[in-house]
Each structure stands twice: as structure tokens, then as C-alpha cells.
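Apart from one protein chain that is not included, each protein chain of the complex appears where it belongs.
What follows is chain A.
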Amino acid sequence: MKVMPDAYYSVPPLGATRSAPPEPALADRLRRFPAGTHITIRGLSKTFAGTPVYDNFDLDIPKGKIVSVFGPNGCGKSTLINMISGILPYDRGQILFDGKEAHETRIGYVFQNYREAVFPWMRAIDNIRYPLQYLGIPKGERQARLDRLIESFEVQFDLNAYPYQMSGGQQQLVSIMRALVVDPEVLFLDEPFSALDYEMVMFLRGRLQKVLTERQVTTLLVSHDLDEAVLLADEVLLLTKRPTQVAERLHFDAARPRTADTSVSDDFIRVKSRALEVFQREVRK
């Protein structure tokens, strides 16, 4: 009798991949990064079944900004943020958050597939509360944080419901709140809105922007929707095809909150057109 599911693989330990001693060229690169950098990625390499997805990849991510990651299908956007967040081990390289490793950093992660990310056996409120117990802060402070968060998200529905009693958008909101309740140093979002209807997307974008602007969290957002990538970003990170490199970084400085009106502004259109140009060039290569 076959007893094990074929697709079985174990959960990788967080931060399991330790960096090897850097080569001289790398050692030099390690010491240089722009002011205001939060996350430094150096010499990152990752191969899946013999195919390199990343080979000696370098990147600096600024502190307190929202960076959108955009690139061709399968270029390794999820792989990148999974490696940075410590979910996925990498083969070589170094990723540091202000000199710390992922497991020493408070991280929030929002999955695309909220249905398989929230805990259906817990009420929404307990889902949001869950990560607080690992922070080592007193009970009263935990409750205060929870209350503050609920207030800033202006939650309109009953958080005592179970996730399966809620709409997709509400579940994803719970998932976002769970990621933010710990006051993360870095927030990762992997296509968080792609499974939701447009009205819900608009609503969640608004709430998320508001809280992120209030709290100045370093944020990495993967999006396959260029409009969204530009609209929410302080900076759009455009990636090449595999082996993946940074194709271009575009700044977008429009005032917040950004709404549907922002997306018809000249500035927006200029950045988006440039992004499209780079994207098409990279896809054709």
C-alpha cells in the first residue's frame, strides 16, 4: 500500500541556509549599500532541479518604503520574497535585515491563497491575535495592540466569526491584520488581492495603504497587475527572465492616499509606460 502522498516535502527551517564565507568580490559588495537601506541581499543563488532561478543576485531594499515586485511569469517573484522572509532556503548568498537574519526579525507575510493561510479552527479575532504570543510582551500590551489595529482598519464585520463564515475579502483582511498585528519590521505580500473581486480589492488597497503609511513598514509587494504595482509603490522593482536580475527600478512619488484618481495622473502614466516598456523588452529577450 502506498502510504505517503507524492508531493510530500518537509517544512524548511527558517534561516537554515547560512552564508558561506564571501569571496573577495562579494566581500567588497557586502560593505556597500545606499543610505536608508533596510534589507541587503548579496550573491543570492537558488537552483530548482538544475535550473538556476537566481544566480549571484544583489538587491538593496529601502527602509519604510513600499516596493512592488513585477516581472515575467515564473521569473521567481514568489521565490524571491520567500527566500527573503525565511520561508524558503537558498543555496548561496546572504540576506540581512539591518545586519540581522530573518529569524531575528519580526516578519509579516500575507499569502495569495488566504483560504489556506488563515486557521479555520480559530475565530477571526484569535487568528489575528495568534502571532502576538511569540513576541514576549505582556498580556495587556497584546490586547492594546490588537485594539489599536482593529481601530486603524475600521473593521465593519464581526471578528468573532470563523473564517469559513466570512467572504474572501474579509478573510484576506484578517490575514493582513494577522501579519500587521506584531508591528512587523518587514511585510511581505504575495499577490494578496489577485483572488478577490474589484470592489474588495479597492477597499483592501485603501486600508492597507493607510496603515502602512501610518506605520512606515518596509513592504515587499508581489503583484501581477502593473496598475496595482505602480499605484501602491514608492518604488517598482522590475525583474528579468531567469536567471533573474533586476531590470530596472522606478520611483513613484505621488502623494498618499492614492486612489483611482492617482491612476489617471501624468506621473502615474509616465511610470507605468516606462515599466511596460522595460517589461516588454525583457519578455522579448
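Keep in mind that, in the parts below, a contact is a pair of C-beta atoms (placed from the backbone, for glycine too) under 8 Å apart; a residue touches a chain by one contact, two chains touch by 3 or more; residues count from 1.
Note that in this section contacts and distances are computed from a predicted model.
Trainee: Between "Xanthine dehydrogenase molybdopterin binding subunit", "Fe-S cluster assembly ATPase SufC", "Cytochrome P450" or "ABC transporter permease", choose the name on the UniProt record of the chain that's been left out.
Mentor: Looking only at the record, the undisplayed chain corresponds to "ABC transporter permease".
Trainee: Which of A:39, A:75, A:107 or A:250 touches the chain that is not shown?
Mentor: Selected residue, touching the omitted chain: A:107.
Trainee: Based on the whole complex, identify which of A:117, A:155 or A:250 touches the chain you can't see.
Mentor: A:117
Trainee: In the full complex, which of A:41, A:95 or A:182 touches the chain missing from this view?
Mentor: A:182
Trainee: Under the stated touch rule, tell me which residues of chain A contact the chain that is not displayed.
Mentor: With respect to the unshown chain, the touching residues of chain A are 1, 3-5, 8-11, 14, 85-87, 106-107, 109, 111, 113, 116-117, 119-121, 130-131, 134-135, 162-164, 178, 182.
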